[in-house]
Each structure stands twice: as C-alpha cells, then as structure tokens.
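Structure, as structure tokens:
Our next item is chain A:
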Amino acid sequence: MAFDSLEAFITMGGHGPYVWSCYFVFFALSLVLIQWSRVHRRFVLRTLARGYAEPDTAGTSRASADFARVDTSDH
Partner candidate 1 sequence: MGSDLSAMKAVMLRDIKTSLRQPQDLLNPLLFFILVVMLFPLGVSPEVEFLQPAGGGILWVAALLSVLLSLDHLFRHDFDDGTLEQLMLQPQPLFLLVLAKSIAHWLLTGLPLVVLTPLLAVMVHLEGNSIGVLCLTLLIGTPVLSLIGAIGAALTLGLRSAGVLLSLMIIPLYIPVLIFGTGTVMAAAEGAAVAGQLALMGAFLALALTLAPFAAAAALRISLSNG
Partner candidate 2 sequence: MWQIFHKLGSPKWFYGIASRLMPWLLWVGVALFIAGVIWGLAFAPPERLQGNSYRIIYIHVPAAFLAQSVYVMMAVAAVVTLVWRMKLADVFVKSVAPIGALLTFLALFTGAVWGKPTWGTWWVWDARLTSMLILMLLYAGAIALGRAIQDEKSSARAVAVLVLVGVVNIPIIQYSVEWWNTLHQPSTFKLTEKPKMASEMWVPLLMAILGLYMLFGWLACLRMQTEVLVREGRTRWVKELIQQGGTR
C-alpha cells in the first residue's frame, strides 16, 4: 500500500479530485455505453420475436391501384 491511511488514499496529496473525477467519468461513461448496448440488444431481440409471432402481412399481397377518387365530403 502506497498510502498510510484511507484519508491519504482519498486526498492523494491534493490530487484526489483530479484522479477520482477521471476514474468516475471513465467508469460512468463506459457503463453507459455498455448498458445502452445491452438495452439495444434486448430491444432488437424483442422486436424480432414479436415479428416472428405475427404472420407477416407486408408485401404478400400487391395492392392493385385503381386511382379511385377519395370521398372527402363527409365532415
């Protein structure tokens, strides 16, 4: 142990705030990225699972265009 006491360890001879703020920011931001990556992964898994559960309707029937006027008089 390079320090005599816990207090010395925390103050680090006056350099404590610099050292500890560095370590805090390092771990905080790293954890944010890791957590964000995990949340995103869970979101992707859930979306995919839901997609497989529902029958896929998109693109199975090609809509035929008749260019019929849309009635907008009822308002």
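How these were chosen: all candidates are chains of the complex that A comes from, given by their letters.
Things worth noting here:
Note that a residue touches a chain if its C-beta (ideal position, glycine included) is under 8 Å from a C-beta of that chain, and two chains touch if they have at least 3 such contacts; residues count from 1.
Treat the numbers as computed from the prediction; the structure is a model and nothing was measured.
Only one option in 1 or 2 touches chain A in this complex, and it is number 2.
Chain A meets candidate 2 in the complex at residues 1-3, 9, 12-16, 18-19, 21-23, 25-26, 29-30, 33-34, 37-38, 40-41, 44-45, 48-49, 51-52.
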